[in-house]
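Shown here: the complex without one of its protein chains, the others still in place.
Up next is chain A:
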Amino acid sequence: MREQNQKLALQFKNVDFHYKNDAGGIPILKNMNLSVADGEFVSIIGASGSGKSTIFRLIVGLEEQTGGSIYLNEKRVTDRSGKVGYMPQQDLLMPWRTVQQNAALPLELHKESRLGRRAVPDLLEAFGLKGYEDKYPHELSGGMRQRVSFLRATLSGSNVLLLDEPFSALDAMTRLFMQEWLLEQWEEQQSTILFITHDISEALFLSDRIFVITDTPFTTLKEIEVPLERPRRQQDSDKKEVMKLKNNLLEQFRMRV
């Protein structure tokens, strides 16, 4: 297992949040606490509409919590825009920009030094995009578009990456390869990843811990440690303990369908 120091990358302390509507509000988080250690890979699973994306929107500052505070790298940050790498649910590439221009957007917005830009060609290669630098998004496969989007999140320069159902639109095969690839990148870059998915096997294969949303609004998330060593291979998911966990989780969700 990759070494994790005790530093916290992300922490929610007594966070309240509700969306405003005519009836007053839709409560999502109630006095919620959560911590993620630096270097951890954590997945969040839950039924759709349970508030997974909302947690991310709070972290990136698209929504403002109604109570409590959110800490990034152990600092309380009120204006969180530009502080976290965020890969939204759709790949959201700009059709008028090439692969390279799409990926380098964060550097462009922050007038990054040449130093930052110099890393781009190497990263494009590491992300399997060499030779496609000048292609437009509509010329790429789904897996490639996701990689561009992920590279863009990486180039935001933050140690915390939020990935919202990044692989849900991919076919099963591509998805398996992308999962292995994502783990490699994560090990390489020593980043902290929060990963939303509604695929239990995906969460088990990727994560150190899984947060399960069982009820909305929620105060705590049910935590599950994944009993697998790293580095992992897809076949590790067939181990007995993992299968048992998977069946348990499936059972839990079955009750709510």
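The rule is simple: a residue touches a chain if its C-beta (ideal position, glycine included) is under 8 Å from a C-beta of that chain, and two chains touch if they have at least 3 such contacts; residues count from 1.
In the analysis below, contacts and distances are computed from a predicted model.
K.L.:
Looking at UniProt, which of "SufD family Fe-S cluster assembly protein", "NADH-quinone oxidoreductase subunit B", "CxxC motif-containing protein" or "ABC transporter permease" names the chain that isn't shown?
P.N.:
Of "SufD family Fe-S cluster assembly protein", "NADH-quinone oxidoreductase subunit B", "CxxC motif-containing protein" or "ABC transporter permease", the absent chain's UniProt record names it "ABC transporter permease".
K.L.:
From the list A:Ser35, A:Ser81 or A:Ser141, pick the residue that touches the absent chain.
P.N.:
Only one of A:Ser35, A:Ser81 or A:Ser141 touches the chain omitted from view, namely A:Ser81.
K.L.:
Based on the whole complex, identify which of A:Ala47, A:Val77 or A:Leu105 touches the chain you can't see.
P.N.:
Considering the complete complex, A:Leu105 is the one touching the chain left out.
K.L.:
From the listed residues A:Leu8, A:Ala37 or A:Leu62, report the one that touches the chain absent from this view.
P.N.:
Going through A:Leu8, A:Ala37 or A:Leu62 one by one, A:Leu62 is the residue touching the chain not shown.
K.L.:
Spell out, residue by residue, where the missing chain touches chain A.
P.N.:
The list for chain A reads 60-62, 81-84, 86, 88, 90, 92, 94-98, 105-106, 108-110, 136, 138-139, 156.
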